[in-house]
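Every protein chain except one is present and positioned as in the full complex.
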Amino acid sequence: MKPNRRFIGAALASASLLGAAATLSPASAASTVVVGATETISSHNPHGDSISMGYGIWCEVYGCLGTYSFTKGAYVGMLAESWSVDKADPNIWTFKLRQGLKRHVDGKELTSEDVVHSITRMGTDPQTRQKQNVKHVKSVKAIDKYTVEVVTKQPTAPLLEFLFDRVMITGKDLFDKHGPKVADRQYPLGWGPYKLKEIVIGQRIVLEKDPASTFAKPENPDTLIFRIMREPEQRVTALLNNEIQIAQFIPPHLGPRIKSATNANLVPTSSVELMFLAMSPKKKPFDNATARKAACMAINRDAIIKAILGGQAERLDAPIGEGQYAYNPADAAKMKVPYDPAAAKALLEKAGLVGAEIELETPVGRYVNDKQITESMIPMLNAVGFKAKLKTPEWPTLWANVQKGNVPFFYMGRGGVVDPSPAFAQYFETGGSPRIGFSSAKVDALLQKERATFDPEERKKVINQAFAQIVEEQPACFMWKHKLLYGISKGVAYTPNPTGKVWGSEIAVK
Amino acid sequence: MTNSALPTPDAQNVTTIDDAQSVMPDLPRRARILKTLRPWLKPKIVLGGTVVFMLVFIGIFAPVIAPYDPNGQNLINALRAPGWFSEPHFLGTDHVGRDILSRIIYGARISLVIAATVVVISGVIGIGLGAISGFFAGRTDFLIQKLVEVVWAFPPLLLAIAIMAFFGQSLLILIVALVVQRWIPYCRVAGGQALSLRTRDFVDAARSLGASNTRIITRHVLPNLIQAAMVIGTFAMATAIIAEASLSFLGLGVPPAIPTWGSMLADGRTYISTSWWLALFPGLCIFFTVLGINMLGDGMRDLFDPRLKRPGQGMG
Partner (left out) sequence: MLSYIVRRILGTIPVILLISLLVFMLVQAAPGDPADLLLSDEATKEDIDDARKRWGLDQPIHVQYGKFLIAALQGDLGTSFRYTDPVVTMIVDRLPATIELAVVSILIALIVGVPLGVWAGARPNSWIDNVGSFVGFFGISMPNFWFGIMLILVVSGYFNLLPSAGRSTYGVGGPPITGFFILDNIIHGDWNAVRDGISYIILPAVALGTNMMGILMRVTRSSVLEVMHEDFVRTARAKGVRDTVVLWRHVVRNALIPIITVVGLELGTLLSGSIIVETVFSWPGSGSLLISAITSRDYPLITGTVLTYTLAFVIINFIIDILYGTIDPRIRFDK
């Protein structure tokens, strides 16, 4: 598209049918920032979704105990001021709440009763999709007005990964008085910096800043609107037209359009979703560790990142990458799997597995360029001696089969990995999910150990030992973490959060 | 069926097969052949027929014509713009470096096979059921009509989407999904013809001479259906091609190893604003193929049904 064409076109457009579109005035009287988002929350019930966008919004409206700060590389308290683990019994966690926090509209103060209520509701609400967040919690009790005691079933060092960022604190009084339906819809009052103004499910969410909140700053936008725009072209066009100020998740091939735009910047950020190829050791030929090794060495990750992802991904040498808890470049370098098709071929020949048939299954459109990526992997696998085919089943069918452990070889992502403990327990510990069907006593021991190690430095070491063992036994080839591409209007200063949530309190309008 | 008020055909005015046949006996053999051929030489039929012929030709000789392996990837060469005659890839490459022209050529093959299979199967089922229902009337007819109503009531693509989404991706299931509603037009026409014929005198006469039902159906009912079937069949091929493309577009078509125009379109849609050639060419192919088939079918219908095309009296 030539620039002068677009200019003429734009002039014509404004003179003809478009009329006065509602554009937003920059930071004058009241500032508004519109975000073009891809996900939608499906309910007024804050426990009714389990997606990062939902957690982000509810934490900003109701408030969460705390959040993980990527800039600091540590957990930071929000509604909780401090926390500690009992030295004698590491199952006992004590959270001290900030005092004097006043709620939206009615100004009620935050007390430990609300926290107890919320944690309980998260596990018992009939519509909850967040039960897994409180699965380690044996009991929760209010010690005094500002102190909450959480007792876990077993020593759980990564407890904050479950309780921070995910547990939003709703008011017990409103729940008791009005019941969940009315309370959620008509009294969504919380202790966060933004008030919920409107949800139109599937279309938009409108938040309004509470200037009195401790967490809100003057430069934050007064109104924050999330507009659901599933098509990436739509988001890019809207950004370039100033209809939105932040466009989430721009696919790599559209990046150059934003780079060349005069009113917006392309801001890449690290993500917390691990992309991997899973190989089930229960099914042939992947019951033979050599086959797994060969498969991982056959994939030219750098070429894929360059050609199909436009360079917008970070190769995973260790199972986790930059920005995730316990990541250590030195350890990662030691774990790196080389791209070596010759060696892979030799391995297969030695094991007598040349011509082994494998079927790679992938979802389509669920992850960035998933189909394109897996399409490019087939010739790579064939080049080292496998007979590889690609299958692109519809997501529900694929997921159903993966959950049952019936898919021997698949491409998938695991999101929300800040502290890697829950994800790795789920996939690689015996008794976790049946998806891969991997079981190793050594790995089990290390994962259990890291969960019980409360000293941060010690724990990081154990985590890396577990990683090394997993990479050694290789039930999965760790591919990369996508770089999340955001298009951000030049009138807005915002560093995107790797989890994909967007907080108004992190946005500054210039 | 001819209206006596209409002009009678003469040697210069042969426009339909009926006309041709009525003029026949007076002419020598060679001229007779030409006269039979003449009605078929209308622009619609010629153009449409050429397109169909080219489609079949390309489909059959794909391995010889295609310059590259349709599944041959080359990541370094991904998303190259069309080179036309100056550079290696005439129509460019796709996101994993595969040659688009070769994929289009092989895609013709698949589209053709799928469309032809669907048309033949649905034709057989439809004509079979229709002939039976029309001929036997009574309860058989009633049941079959009810079946038709139920299946017909589903908005067309919806049923196919449901089947594909629920029962998985494979060539077989795709064909089932496409046949499931397509047999109905054949059934309707066949039923109508069979019904009308059933009451005609010659059927009673044949029966009284001892001809069995099967013989009556095959000898008298079916041949009259062939013409109607040919017309329906051509149009059905066109819609089958579009339907396959639609299903592939929604991600519900054949598995990815098989290049089809519809899945190429689906792939290309992502890159529409940056690499337009991925979506443009497969779409053009679908369009021109369907256009050609429709013209052919239309021309054939003009030939077979004398009522529809009369030399123009127009407005003056």
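Lettered A and B in written order, each chain numbered from 1.
As a convention for this text, a contact is a pair of C-beta atoms (placed from the backbone, for glycine too) under 8 Å apart; a residue touches a chain by one contact, two chains touch by 3 or more.
Computed from a prediction, not measured in an experiment: that's the story for all the values here.
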Residue of A:100, A:126 or A:218 in touch with the missing chain, whole complex considered: A:126
Residue touching the undisplayed chain, where the options are A:94, A:120, A:288 or A:426: A:426
Sole contact to the chain not displayed, among B:79, B:100, B:114 or B:279: B:279
Which of B:73, B:93, B:246 or B:260 contacts the chain that the document leaves out: B:246
Options B:91, B:189, B:238 or B:254, residue touching the unrepresented chain: B:238
Interface with the undisplayed chain - residues on chain A: 1, 5-6, 9-10, 12-13, 16-22, 34, 42-43, 45, 48, 50, 126-127, 129-132, 135, 201-204, 227, 229-231, 233-234, 237, 243, 394-397, 399-401, 403, 414-415, 422, 426
Residues belonging to chain B that touch the chain removed from view: 5-6, 146, 149-150, 152-158, 161-163, 165-168, 238, 242, 245-246, 249-250, 265, 269, 272-273, 276, 279-280, 283, 286-288, 290-291, 294-295, 298, 307-310, 312-315
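We take it that only the chains that are shown with their structure count from here on.
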Between chain A and chain B, centroid-to-centroid distance (C-alpha), Å: 49
Chain A-touching residues of chain B, taken from the complex the two chains share: 73, 75-76, 78-79, 95-97, 165, 168-169, 251-252, 255-257, 267, 270-275
Chain B-touching residues of chain A, taken from the complex the two chains share: 1, 233, 251, 253-254, 256-257, 303-304, 306-308, 364-365, 369, 371-372, 375-376, 378-379, 389-394, 397
